[in-house]
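Right, chain A next:
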Amino acid sequence: MRKFSIQALDTIFAKIAADEKLYLPVDGENGSNYKLWEPGVQMSDALNTVRSAKDFFFPQTENLIEFKVTGKQIDIIDVRNENEDFVVFGVRACDVRSFDILDRVFLSEPIDSYYANRRAHSVIISMACTRPAETCFCGTFDIDAANPAGDITCWKTQDSIYMRANTDKGEKLLAKLDGLTEECDDSAVSAQQDKTRRIMERLPLANLSAEKFGGGKTNEFFNSPAWKELSQACLGCGTCTFVCPTCQCYDIKDYDTGNGVIRFRCWDSCMYSDFTKMAHGNSRNSQVERFRQRFMHKLVYYPENNEGIFGCVGCGRCLAKCPISMNIVKVMKKLGEE
Partner candidate 1 sequence: MQRIGVFVCWCGSNIAGTVDVKAVAEALRSEPGVVFSTDYQYMCSQAGQEIIKEAIKEHKLTGVVVCSCSPRMHEATFRKTAQAAGLNPYMVEIANIREQCSWIHKDMETGTQKAIILGRAAVAKVNLNAPLIPGQTPVTKRALVIGGGIAGIQTALDIAEAGFPVDIVEKKPTIGGKMAQIDKTFPTLDCAACILTPKMVDVAQNENIRIFSYSEVQEVKGFVGNFNVKIKKKARFVKEDVCTGCGICTEKCPQKKVPNEFNLGMDNRRAVYIPFAQAVPKVATIDADYCTMLKTGKCGLCAKVCTAGAIDYTQKDEIIEEQYGAIVAATGFNPISLDKFDEYAYNQSKDVITSLEFERLTNAAGPTAGKLLRPSDGKHPHTIVFVQCVGSRCAACADKGKEYCSKICCMYTAKHAMLTRDKYPDTDVYVFYIDVRTPGKNFDEFYRRAVEEYGVHYIKGMVGKVSPQGDKLMVQASDLLANKQLHIEADLVVLAAAIEPDKSARSIATMLTASMDTNDFFTEAHPKLRPVESPTAGVFLSGTCQGPKDIPETVSQASAAAAKVIGLLAKDKLTSNPCVAHADELMCNGCSSCANVCPYGAISYIDKEFRMPNRTTAIRRVASVNPAVCQGCGACTVACPSGAMDLNGFESAQIIAEVDAICR
Partner candidate 2 sequence: MHNKNDNVRSEIIRRSGVNPVKCMRCGKCTATCPAFDTMEYHPHQFVYMVESGDIEPLMNSNSLYQCLTCFACVDRCPRGVEPAKLVEAVRLEVIRKQGANHMKPDSIPAMVEEDLPQQAIVSALRKYHK
């Protein structure tokens, strides 16, 4: 384990940013969000970013290919640009887990090369939590907020930052910082972890359990009458989806520029009425069904296909942002009653 003084933070950032783009949470008018680090940019102390970290690998919109049309001739233009190395600093445990969840989708055959390239060119530096919020429930999905994964894990104390490399990529980056950090033991980190874990136990959602859910539970929940009640206030907006770190659905659309076509993909939401609309119409044509889809996917379908791993990381963003305060916690509790 390496450590460095908190005063040296800017030096460390400068060192990393010298070779690669470095992104980190920065406070803005509307909470914290990932920004490119430049000298003078301050890291946020907020618990988490408003938008999740999935944007780095799975941006909201991404141009896939372009077609240039001249008269009746069509030229295909490759516009790919996802081969740049970058470092993301300060990712919380929940968001780090979300990358695993996305990987299982995008990196399984057929591999999504756009996503894969971005993943390959990134180094994730996570940051352990110390002050979780009332909306946090990562524990429900066996995520340890005090010991996040990532290529490198960081712990921030009053005066120092501790770093531990978890992967080769992490080792390599840490090695680069050798001159600026010093070797240390993990006692300070352990102390902080204990403290954090004690707080986690006191969280309002600490006892929320996902036990009842998981692969093979489709029949148990699919026809539950609870869906109707749960979904009746749902507006069908995409807020939950768009703040969610694990929602991975997208649409591919062609944009006619007048001189050609830009084929791009953009996030889609299963809450939308035209989601998966096909020639015959829509397979889920009421909001109850669309609402059910989102939660069944997170709690049943995803674990069924991915060795029991849930499609939710308990980050709590949807709890904070849903316009009508309906969310996965309420769904789990209601369905869990039965």
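Candidate entries met the following condition: all candidates are chains of the complex that A comes from, given by their letters.
In the analysis below, contacts are C-beta pairs under 8 Å (C-beta built on N, C-alpha and C of every residue); 3 or more make two chains touch, one makes a residue touch a chain; residues count from 1.
Quick caveat, the model's predicted, so the values are computed rather than measured.
Undergrad: Pick the one that touches chain A in this complex: which of 1 or 2 is it?
TA: Every other option belongs but stays apart; chain A touches 1.
Undergrad: Quick check: in the complex, which residue numbers of chain A touch candidate 1?
TA: 71-72, 256, 258-259, 285-286, 289
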